[in-house]
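Of the protein chains in this complex, one is absent; all others appear in place.
Moving on to subunit A:
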Amino acid sequence: MAAPLVLVVLAAVTVRAALYRSSLAVFIAERVEVASPLNAWKRVVEGLALLDLGVSPYSGAIFHETPLIIYLFHFLIEYAELVFMITDVLTAVALYLAIQDFNKVVFKKQKLLIELDKYAPDVAELIQTPMEMHYIPLKVALFYLLNPYTVMSCVAKSTCAINNSVIAFFILATIKGSAFLSAVFLALATYQSLYPLTLFAPALLYLLQRQFIPIKLKSKSFWLYTMQYTSLYLCSLVVIICLSFFLLNSWDFIPSVYGFILSVPDLTPNIGLFWYFFAEMFEHFSLFFVCVFQINVFFYTIPLAIKLKEHPMFFMFVQLAIISIFKSYPTVGDIALYMAFLPVWSHLYRFLRNIFILSCVLIFCSFLFPVLWHLWIYAGSANSNFYYAITLTFNIGQILLISDYFYAFLRREYYLTHGLHLTRQDGTEAMLVLK
């Protein structure tokens, strides 16, 4: 199993190394789809230059990385390309190991449920076989490493790759069942980009499930474990933030990083929904709509936790997708992370309703982004609405893709318990509807 992974890694490194040496690297680094104000490499370099000039990097509106990133690149600026390649490879390996472990868990659970006769008798074809599951970890690594979005993100040296890596390690730690490491990596991810805060819920659910603690509000052990995990998370978050404070000896980074993420002052176009909306917003409604839009990321967490409490990994996937759709400065790197999980749900393929159309939408939009950007910014023959229209379509595509997967997942769960061949009371073939 290791040999194909090494091959994939080698291929990925070769592609990246070739692109770094080509003239495309500059072009990709300038693309607004790849580098947002939050994670553009140009801004990291600017932050370091400001530090060299003796100016606090947070005194301006250019630099929004966390202090740990400055210190990381303060020493590694010469090896930046290497750092980003290694980060990508580490992410892929972490995802590979995580999914490998997850598959074992899934398989065990499936076996247990079959032995307990929880499944309907005619669902044999829905059961995941070890043969099918064997290549899933490799496919996940492949999907992450050779996804054009990841490649571009890496070539542009967007620090999004580092955030993804932290999240991947968090998932690995969660799946391995290490509450401490999971909390630490979750705190790091939160510290880096705030939104992974919502991944707290699926991680907790997964860990509870692993510890065989029933999720009941009246159960004492549930509350005990929750408190334990929460305090671990909060402690590591406090430690990391204090460490950042001692690195720069000022709290300036809090408004400059988190304030910047939450209040969306930089309206540079990107693939998200925020920029044009707030460029066109009436001033006195601005604050209200910032709240409305920011709440979207956090809003779905609790209902999803209730609905998917038995399936925390799928919850994690949906939550990652929601973050990448509704975060204030999304880039293609964020999308690449949740897309890496698509092979894990390959058994849902038969229930997906419009996967063909949605993949076409996403692919065509990806090609249209640079075209319409060129028409607007360079040729002057289009205006901002053209680019905006594409971001809307792209986001609709993502939303429908995720809800399609969600639908397929729920439907499969229903079939597993109720049998694949449903009949009506009068014995005819039945239709399945959401009510």
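Note that contacts are C-beta pairs under 8 Å (C-beta built on N, C-alpha and C of every residue); 3 or more make two chains touch, one makes a residue touch a chain; residues count from 1.
Heads up, the rule we're going with is that contacts and distances are computed from a predicted model.
> Going by UniProt, what is the name of the one chain that was not included in the view, given "MMS19 nucleotide excision repair protein", "Glyoxylate/succinic semialdehyde reductase 2, chloroplastic", "BHLH domain-containing protein" or "Phosphatidylinositol glycan anchor biosynthesis class T"?
"Phosphatidylinositol glycan anchor biosynthesis class T"
> From the listed residues A:I325, A:L348, A:L372 or A:I390, report the one that touches the chain absent from this view.
Selected residue, touching the omitted chain: A:I325.
> Given that one chain is not shown, which residue among A:Y276, A:W345 or A:F369 touches it?
A:Y276
> For the full complex, which residue in A:S22, A:S221, A:S250 or A:N385 touches the chain that was left out?
A:N385
> Looking beyond the chains shown, say which of A:L116, A:M131 or A:M431 touches the absent one.
For the chain that is not drawn, the touching residue is A:M431.
> State which residues belonging to subunit A touch the missing partner chain.
Residues 30, 32, 42, 45-46, 48-50, 53, 55, 59-62, 265-269, 273, 275-283, 293, 296, 300, 303-304, 306-307, 325-326, 376-378, 383-385, 388, 392, 395-396, 399-400, 403, 406-407, 410-411, 414, 418, 422-426, 430-435 of subunit A touch the chain absent from view.
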